[in-house]
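A single protein chain has been omitted from the complex, and every remaining protein chain is retained in its original position.
So, chain A:
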Amino acid sequence: MNPKSQKEETNNKNGIYDAGIEKGASRLTPEKIRKVFDALVEAEGGARLKAYTNACVHCGLCSDACHHFLSKDRDPRLSPAGKVKQTVSRILNKKAKLDVDFVKQACETVFTECNLCRRCVIYCPFGIDVAYLMLFVRRGCHQLGVVPQYIQDTAHSHASTFNQMWVRDDEWIDTLQWQEEEARDEIPDLRIPIDKKGSDIFYSLIGPEPKFRAQLIYQMAVIFHMAGADWTVPSAPGWDNSDMCMFTGDMEMTARLKKIHFEAAMDLKAKRIVMGECGHAFRSVYDVGNRTLGWKMPPLPMVHAIEFYAEILREKRIEIPKKFDRPVAFHDPCNIVRGRGLGDEARYVINETCSTFIELTPNREHNFCCGAGGGVINCGPPFKNKRVESNRVKADQLAAARDKGAEVLIAPCHNCHGGLEDIIHHYELGLELKFLGDIIYECMKKE
């Protein structure tokens, strides 16, 4: 295939069928689309929208920041500003016709061709936040009822159950008790304290943990136990800190989700929230949810798991008798490294627990997104191949680390795990993926 026809193929957005997009779009007319977007611009198109779209000089310097652009043979339509041109610019141009096809294409662009990873912000001379602009369009898509089906399903789950995975209240408690029982075989006096008032730590995690990765609850319980932590989890909704609604543009639902999460912690009079290893949930709790609720900062102190691990290692509350001895590389998740500068803390934990550490390049704030973030992986199977192909640069970056000897890739984010697993598999990289908690659990002294 010559490069040209390949490019044409990648530009054919209609090759993918998504029921959420198609069905939603089938209910629209150009007039309705215009009306909804105009109203959105009027109501929420604030100074940032104006400043960003006016300041952009179309220089294209943001292009090389974006893994989609780099991975798809530098397709200009995938550069950050290129995505703005196809979506926001047309919406803001009152004369442009916004037909049903436009909405379908825009929806695919903003939901599946941008991970909201904000890497471009640190390459644009103006600091233009393309992720913000993409989210603005997603909000419009949400208001039009045109959202990829799979991610909308998780948003529905949030709306009806206050967790991402349709976990029923009794299933949640069952899972906790089941993990407590399992752990007691190993550590007889271990407890998973439910609804314990006044604890130091309110532990929250993401819906997929009780659903698919219950052993992570087990591991964390062991870590808490060995560190002598005073912790608790709530029995009622609020235990799930994840949030797909901020990615579908359903900010009303985001506000409800974060409110119930913070309130669960405050009802239990916990001193602080410790979150599990998830990047997007961190973004939601720390950066988006509080703003949506009108608070500058979260109403009570909160830390990501990395910070908690670093703390107990520094205070020598757990012991690492023997370090993890296979060479490890580390993927800096955007939402907690670009989004909270936890790169140093993560490296501290790795150096305390692993014997050989190989840096990826680029790394820290400049690391490439895994391609899953921003709700892209949650758009589900229809977009899977596209997602993996849109992150060839990630595969190259990982392959370079593997060639230097890395065998294990650590990624302290659930979403990253999803994306990286697909990349490792598709590009046959042969790396093993782990959470930081996996490493700590494996190496720590447990009696």
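Everything below uses one rule, namely that a contact is a pair of C-beta atoms (placed from the backbone, for glycine too) under 8 Å apart; a residue touches a chain by one contact, two chains touch by 3 or more; residues count from 1.
By definition in this document, contacts and distances are computed from a predicted model.
Student: Of the options "Nitrate reductase gamma subunit", "Sugar ABC transporter permease", "Na+/H+ antiporter subunit C" or "Extracellular solute-binding protein", which is the UniProt protein name for the chain that has been left out of view?
Tutor: Spelling it out: the chain absent from the display is recorded in UniProt as "Nitrate reductase gamma subunit".
Student: Would you mind spotting which of A:225, A:338, A:394 or A:434 touches the chain that isn't drawn?
Tutor: Going through A:225, A:338, A:394 or A:434 one by one, A:338 is the residue touching the chain not shown.
Student: Which listed residue, A:24, A:82, A:333 or A:412, touches the chain dropped from view?
Tutor: That would be A:82, which touches the missing chain.
Student: To test your reading of the contact rule: which positions on chain A touch the chain that is missing from view?
Tutor: Against the left-out chain, chain A lists 43-48, 50-52, 54-61, 63-65, 69, 74, 76-77, 79, 81-82, 85, 121-129, 287, 291, 296, 337-341, 343, 364-366.
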